[in-house]
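Here's a slice of the assembly, chains where they normally sit.
The chains carry the letters A and B, assigned in the order they are written, with residues numbered from 1 in each.
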Amino acid sequence: MSVTDTELVPSLGTTEDEIYLQIQRFYAAQSQLLDFGRFEEWAATFTEDCSFTANGFPQPVRTRTALLAGTLQNHKVDEPGLRIRHWFGMTTVEPRADGTVYALSYVLVIRNHRNEPPFIYRSTRCEDVLVRNGNSWLVRDRIIRRDELTDE
Amino acid sequence: MSVTDTELVPSLGTTEDEIYLQIQRFYAAQSQLLDFGRFEEWAATFTEDCSFTANGFPQPVRTRTALLAGTLQNHKVDEPGLRIRHWFGMTTVEPRADGTVYALSYVLVIRNHRNEPPFIYRSTRCEDVLVRNGNSWLVRDRIIRRDELTDE
């Protein structure tokens, strides 16, 4: 936010609408980092002590270091002609008294192999607890539920 | 909006950009209520005297009571392993002189059966007339056009 914070002007970036917009932008940037193979920068959008839980994983991943290692491992086997695009949408946010924000989003994972038509690889639900990081945010805890594996 | 409304600060929530963001958030919350089976709360996002018209329905549904009854009936037959996700996007808004807002959105309906890949079940266009409800909105009139049934 480039607006000067004075006594007369409300501190921008702290109303719920402003938080909503920041988190929308955060997810867009985070998806691009992952999809463009910038895995270290992607991992840096999580806190050092983060947890990442998924109903497709045998157990939660804990710490940014472990998250990065697992992600690098997973993408080692990607074929070069495969493009992956993560689409966040239908996000709702709940700011909490401790300054964190709970956010629930739908996430579609679109895959596109070379010279083939794109398709929806996964439809998932993402629940995050986010913490402030200056004017942006970091994910502290993420839970991903793939729709084809859940009753909810 | 948590900003205190004073004479020095513009009344937030009333500029077109603010209305846009509110309506975007409204659609996200509304979709989650429907998709997570919270049908009474979903119906409560429409006015009591609402109309809901669709090119897939034989005739418009009128009143929130009838909308809820029809929706409960439709979802009775859903298989337990079916997840449905409504994605609103490409929304445009036109605030009108009477305080209502006309909004036109695209809506994708994604379906995911258990242990199967997700797919786009419907691509539709949604036209709403929304009325203010405190800091949020209610749908007074909705028209849904399924893309495979329309020439527009």
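We adopt the following convention: contacts are C-beta pairs under 8 Å (C-beta built on N, C-alpha and C of every residue); 3 or more make two chains touch, one makes a residue touch a chain.
Predicted model only: the values in this text are computed from it and were never measured.
Total copies of the shared sequence across the full complex, per this structure file: 3, with 2 shown.
Keep this in mind: only the chains that are shown with their structure count from here on.
Think of subunit A turning onto subunit B: fitted on CA atoms, that turn is 120 degrees, to the nearest 5.
With each centre defined as the average position of its C-alpha atoms, the distance from subunit A to subunit B rounds to 25 Å. For subunit A in complex with subunit B, the touching residues are 8-10, 14-17, 20-21, 89-92, 104, 106, 108, 119-123, 147-152.
On subunit B, the positions that touch subunit A within their shared complex are 1-4, 8-9, 12-13, 18, 21-22, 25, 27-29, 31-32, 36, 80-81, 83, 85-89, 110, 112-120.
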